[in-house]
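Note that this complex is displayed minus one protein chain, with the remaining chains in position.
Take a look at chain A:
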Amino acid sequence: MAYYIARRLGLAILVMLTISFMSFVMLKMSGDLAISLAGEGSGADYVEFLRKTYGWDKPLPVQYWNWLIKALQGDVGTSFYYGSPVLSLIAERLPATLSLGAMAITMALAVAIPLGMAGGRAPGSIIDRIALFIALLGVSTPIFWLSFLLILVLGIQFAVLPISGGGSVRHLAMPAMALAFYSMPAIIRISRAGMIEVMRSEYIRTARAKGLRPWQIYLQHALRNTLVPVVAVASVQFGFLLGGSVVVENIFAIHGIGYLTWEAINQNDYPVVQAALLAVSAAYVVLTLLADIVNMMIDPRIRLE
């Protein structure tokens, strides 16, 4: 078991290193921070001065190495655009992203689990078809389109929710709905599949034979067993939500990590992009790792592989 965890951990570190290197190279190729920083109309000599000052005239691998050594020591640098330490920028923005993600996953679970279970209870029924249709809609609807649709209906037509900004549950409602819709399909499918399997099991037959009422069977026996794989999927979905909120945070102007990342990409502010990507991928890697471990505990066969 310890070996298994160590191997997963090693893989996770490799994944993060690859992500950081890829993002570093891609960002460096897409634009020139010295020119952005110098501003329109600045002379080439000043651009050159900035390059020298910050060490951007060195070869790419050297720049990456310098960044990496510092990052490993806990210093992820200072934002060139904001002029403040990257860690404090991330710390400032993290609560908004976390609360948005938490609200979205809560909404998604609250809708998707009952829907999936109701569908799985009677495959092929009307409710099952509705559940599958919603799952299909969720994977095929572009998130920006859904966001604007929500703004149009809830923000302008009925004017029941604020359109942009953060700071209250009401502000987070629309972006959370958009994100929740995006993460629902996986949860619907997994809870539906789980329910189908559980309903075929012998203990449900026993429960029925005991003469328990249907809701007792579903809530006390089926739900618990269906939830186990759902928890694993939900943790991965939560990781997706943290990383995938760039578009949503921009549309709804949420002062979070996604918005920060987008700004930093536009400015070629690579210390911020690097740190934000690392933070999100670290969260994702940790969540996947947790899911793996949970899976392993549930299913001894994985341990033997």
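Quick notes
Everything that follows uses one rule, which is that contacts are C-beta pairs under 8 Å (C-beta built on N, C-alpha and C of every residue); 3 or more make two chains touch, one makes a residue touch a chain; residues count from 1.
Note that contacts and distances are computed from a predicted model.
This complex has a chain not shown, and the name its UniProt record holds, of "Peptide/nickel transport system substrate-binding protein", "Nitrogen fixation NifU-like protein", "Fe-S cluster assembly protein SufD" or "Transcription initiation protein", is "Peptide/nickel transport system substrate-binding protein".
Residue A:N268 is the one among A:S23, A:S183, A:T226 or A:N268 that touches the chain not shown.
Which of A:G77, A:G101 or A:G166 touches the hidden chain is settled by the complete complex: it is A:G166.
Checked against the hidden chain, the listed residues A:G39, A:P59, A:G74 or A:G211 yield one contact partner: A:G39.
Residues touching the missing chain, restricted to chain A, are 30-44, 46, 49-50, 53, 81-84, 96, 106, 110, 148, 151-152, 155-156, 159, 162-170, 219, 223-224, 250-253, 255, 259, 262-263, 268 (touch as defined at the top).
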